[in-house]
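Missing here: one protein chain of the complex. Every other protein chain is in place.
Letters A, B and C mark the chains in the order given here, with residues in each chain numbered from 1 onward.
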Amino acid sequence: MNIRTDLAVEARELHPEDAQGVESEEARYGNITVSRITVTNEAGAVSLGKPIGKYITADIPPLSEDAGFDSEAAEALSRELDDLIPKDGDILVAGLGNNDITPDALGPKAASRILATRHITGETAKLAGLDGLRRVAVLAPGVLGQTGMETGEIIAGIAAKIKPAAVIVIDALASHRLKRLGCTVQMTDSGISPGSGVGNNRKEISKSTLGIPVIAIGVPTVVEATTLAYDITGSEPDSERLSEIEPRGSKMIVTPREIDTLISRAAALISHAVNCSLQKSLSPDELMMLVS
Amino acid sequence: MNIRTDLAVEARELHPEDAQGVESEEARYGNITVSRITVTNEAGAVSLGKPIGKYITADIPPLSEDAGFDSEAAEALSRELDDLIPKDGDILVAGLGNNDITPDALGPKAASRILATRHITGETAKLAGLDGLRRVAVLAPGVLGQTGMETGEIIAGIAAKIKPAAVIVIDALASHRLKRLGCTVQMTDSGISPGSGVGNNRKEISKSTLGIPVIAIGVPTVVEATTLAYDITGSEPDSERLSEIEPRGSKMIVTPREIDTLISRAAALISHAVNCSLQKSLSPDELMMLVS
Amino acid sequence: MNIRTDLAVEARELHPEDAQGVESEEARYGNITVSRITVTNEAGAVSLGKPIGKYITADIPPLSEDAGFDSEAAEALSRELDDLIPKDGDILVAGLGNNDITPDALGPKAASRILATRHITGETAKLAGLDGLRRVAVLAPGVLGQTGMETGEIIAGIAAKIKPAAVIVIDALASHRLKRLGCTVQMTDSGISPGSGVGNNRKEISKSTLGIPVIAIGVPTVVEATTLAYDITGSEPDSERLSEIEPRGSKMIVTPREIDTLISRAAALISHAVNCSLQKSLSPDELMMLVS
Partner (left out) sequence: MNIRTDLAVEARELHPEDAQGVESEEARYGNITVSRITVTNEAGAVSLGKPIGKYITADIPPLSEDAGFDSEAAEALSRELDDLIPKDGDILVAGLGNNDITPDALGPKAASRILATRHITGETAKLAGLDGLRRVAVLAPGVLGQTGMETGEIIAGIAAKIKPAAVIVIDALASHRLKRLGCTVQMTDSGISPGSGVGNNRKEISKSTLGIPVIAIGVPTVVEATTLAYDITGSEPDSERLSEIEPRGSKMIVTPREIDTLISRAAALISHAVNCSLQKSLSPDELMMLVS
């Protein structure tokens, strides 16, 4: 099967008939439509090809076309995140992906705008008017080819050391449909599924591998070329066709030409939504100023 | 017609029967095959869809896969460039494209490794052991959306000021075939054709717009998604299909997942070949050291 | 004389007695103090060591310490710029300096946040709701060592091509006092003086070299080590001392350790002030969104 998607909402489209163990509902925040899919049991997980958990998908105005920062979208994302992120305890935020490859750089770029606060304590915090902040640690672990380590190994090692209550991972995703690139944000409490992501295929990063809740936030930034080919022709490419689409076995990806605008706006949007969810003692405007 | 290519060798493949006004020959340097196509008259230009001029295409080992710098390929490119670049006078090298978009960043990244020497004169040059260098100026003019100016306007303005004997432009290209991404270098004395390039479509930059020879060097780094779709189906996409491939009119591009490796190696290869062609008083090893 | 400063207000401090041909006044915008020095004739120019013109200096809260974007400071700068920038005609904004050296990167980083609008015309502008914008072109010309060209040559060449009504140059400056690093913005209609700036010493860029008004905006980001030494000892360093401060003739500079925060905030502040002065049809909030 050549349709590759990291989005639960697209997996659902591909199997609309499989209702068992999959529940869904919709919500609206002004112009933002939110779809909440819950995989409630193993049957649902098998039919959807996604682990048990909540999958919240927000449809937002296209990030590569719209005229700037969308505070309405940020607020909608933040409110939905409130349901996924544990209320108490330290949080470790990890921006996954390769900062040197534009469509894979969402995680590192978002991480660079997450307010790291774990070290701001005691007198320092008071003097800066920053007491009452939730303790947040931030990491951009890089990718396997740069580090020789699986991202999950790095996060597990650090989590064992600093013992956060939960991990939030931010990652660029692959979608089935080109129309969803930069128009969709997926938030889930099921972590990172094996094989997802843009650059290196990820190993699983989840509560079952780390022992603590893993909230994953992603934006689709690529469609795999083989998925597009399948979609256009409606059938598996034969081996000759496949060698045209992936010459010498090279993976090919499809992205908008304005991918850099898409990535920097997605990073700004998601980091702001996460900061708002984590730091309730500061207003959105104060948070925006602190990271600028 | 939905096949978009900046490569003369691919335009030739699409119209193999149109022999009038188009001549071609092959050469070999070790493992490197070089194809030289010459468009000799207007008939050839119309049939090929490329202006009159020489188009030299080198087939090189895949930049995103091979294990490092390929000095054999660099030497082959340098020797072919010797035939295109005027022997005397100052040279202006311009790296076209957007440094923030990986597949469009070939030009700026190559420009950052071109040895700028125009200011190294007199005693300074002698003291540094660098007298006898050819005078070279280097520019990364950015793209229309960043500057509000056409790249050709910027180059024309600077060329009018510093009066080089020729301009060398380095640019990322679009090809017809995915298999050519990162495996091909095109060098031409016909400059930049209207509508070529990856990011913003370029306006013409050539001897007829600048009044001096314009040598263009490019590597294909993307295939347009519409070209891939045409290629797969063998027919024009209808409007429904088109709106799937280019949702909301967004241009979509296909690149290798290892595009960052491809770009940095292509930039190193081309800048070294240009440096070797321009600075005959230094050895390839000395030049490599000076830019590291 | 070993005191090096690009600030008129510091030149004035060094020669407080020389009142001839130099006028000054103060203004306040909330917490922001603005000092306006006018060099009215050649006598003033000689005594101050700065060309005839207006020098507006705003004292702002320390950029490397304050907790984020300071919209009060931005508004004060914007209002003062209104007096310096011609009301009509196209504007060329040039961000001087080397993007790879943090204390010299103010110009390029500010330029990347200036709204380029010269190409947004006709139907495109209307569709984007952006008709009525002032036409602005933007450039980051790099430095002599990268390009082989004087910055002034590049700007002159482009200005001759696109014929703006005025040029605005943004540059990092050297100051006499460490306490002014990141706490001062200087705006002048006298352009760039010979020998000013952080990285390469600039050649003059002014109305007399370009034929059109040149407004220069700068923030001190470094103190030269020899200036600090002179200041500490109150006398010229002898040759032995000098060879300790500038071993092998290497220029040494003093900067805050938080220089990266200083630079990115200064770039955000100045670009926003310039955007507000140039685009009166948009609100500060709309402008902030368009560049984010």
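What we mean here is this: a contact is a pair of C-beta atoms (placed from the backbone, for glycine too) under 8 Å apart; a residue touches a chain by one contact, two chains touch by 3 or more.
Predicted model only: the values in this text are computed from it and were never measured.
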Residue of C:59, C:258 or C:286 in touch with the missing chain, whole complex considered: C:258
Touch criterion as defined above, residue of A:19, A:46, A:128 or A:162 at the omitted chain: A:162
Sole contact to the chain not displayed, among A:131, A:153 or A:286: A:153
Chain not shown: contacting residue from A:2, A:24 or A:112: A:112
Residue touching the undisplayed chain, where the options are C:102, C:193 or C:271: C:102
On chain C, residues whose C-beta touches the chain left out of the figure: 62, 64-65, 98, 100-102, 177-179, 181, 198-199, 225, 228-229, 231-233, 241, 244-248, 250-260
Sites on chain A contacted by the missing partner chain, in the whole complex: 112, 116-120, 135-140, 142, 144-150, 153-154, 156-162
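Everything below uses one rule, namely that only the chains that are shown with their structure count from here on.
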Interface sides of chain B and chain C: same vs different residues, half threshold: same
Set of chain B residues in contact with two or more other chains: none
